[in-house]
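Take a look at the structure below.
Here the complex is missing a single protein chain, while all its other protein chains stay put.
== chain A ==
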Amino acid sequence: MSAEADKTKLVTYRQALNDTLRSEMSRDEKVILLGEEIGIFEGSYKITAGLLSEFGPERVRDTPIAEEGFVGAAIGAAMLGMRPVVEIMTLNFSLIAIDQIVNHAAKIYGMFGGQQSVPLVIRMPGGGGQQLAATHSQNLEVWYAHVPGLKVVAPSTPADAKALLLAAIRDDDPVIFLENLALYNTKGEVPPGDTPGEIGRAAVVKEGTDLSVITYSRATTIAVEVARQMAQEGISVEVVDLRSLRPLDRPTICASVRKTGRAVVLEDDWLSYGIGAEISATLMEGAFDYLDAPVRRVAAAEVPLPYAKPLERRALPDAVDLRRVILELLDDTSFRS
């Protein structure tokens, strides 16, 4: 490897995905891409830019607008030894394919007695904040994280996007790979090489001693920023980035909260039955005696997300919300007295 190739690069989340797709397609000819407008249009969010000209229309396959059809077709292709990476234009449209994802991709390995794996990756961005209104702004990760047989990852940084996409493509099970519209232009250091990340492991992305913020995807960037600001005020916030929503790394979550004694979950999905509900229940089991106060949750307001900017902004959790809840929790536990 040249000296240049050994270096960590500062790239966008989008570029990290694009680079990783390219390197995996070069490494393994069984890796094919399917999705709407991923070829000549280069993807709605340009994740597949340049790949059609490099790999041709058979490996970068534009599909008709038929999510159930092409997701199911990817399942069948995977059963015959291909390693399809499907792009669904946004998470919202995956609902049209949910029978194939939940009743088929998730079931085939177990229901047929382990005879046939389904090495399939479904990439799709979720997230609000783009004024796309109610049907195009959802965070439905728990729909998939609920289902045995699936693996669900939600990377928050370009480095994790690369590492987890490598892991997802090389994994023999169906992996739901959740991107986020607000992350595509974010930049971060991406290490060289092609070492996959580990599905099923969370990461403590910032260490702290006073309180744990448990979060994932876009919300991690908010949590890290709030933790950085509060450090200047003498408050030591630990940030746990889940990275994998199924399996969920319960030991890492519990270890963090046993250390800090306080927990806030920051999540982009709706509050009721959300990721935070599962984290809270996990902490009841694994850190109850260590908690100085009940777990707090900062989640999206439970409305179909409105188009109008002031309403959309208020419905989604932000740094102000997180900071306020952290301070409330610290006050409730006499942190500053």
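Everything that follows uses one rule, which is that a residue touches a chain if its C-beta (ideal position, glycine included) is under 8 Å from a C-beta of that chain, and two chains touch if they have at least 3 such contacts; residues count from 1.
In this text, contacts and distances are computed from a predicted model.
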| item | value |
| --- | --- |
| Among "Cell division protein FtsX", "Lysophospholipase L1-like esterase", "Pyruvate dehydrogenase E1 component subunit alpha" or "ABC transporter permease", UniProt-listed name of the chain not shown | "Pyruvate dehydrogenase E1 component subunit alpha" |
| Contact with the hidden chain (one of A:Arg22, A:Lys187 or A:Arg201) | A:Arg201 |
| Among A:Leu17, A:Met82 or A:Val298, the residue in touch with the chain that has been omitted | A:Met82 |
| Sole contact to the chain not displayed, among A:Thr48, A:Asn139 or A:Thr282 | A:Thr282 |
| Touch residues of chain A, complete complex, unshown partner | 32, 58, 61, 63-64, 66, 68-82, 84, 99-100, 103-104, 108-119, 148-149, 151, 171-173, 198-201, 244, 247-251, 254, 282, 285-286 |
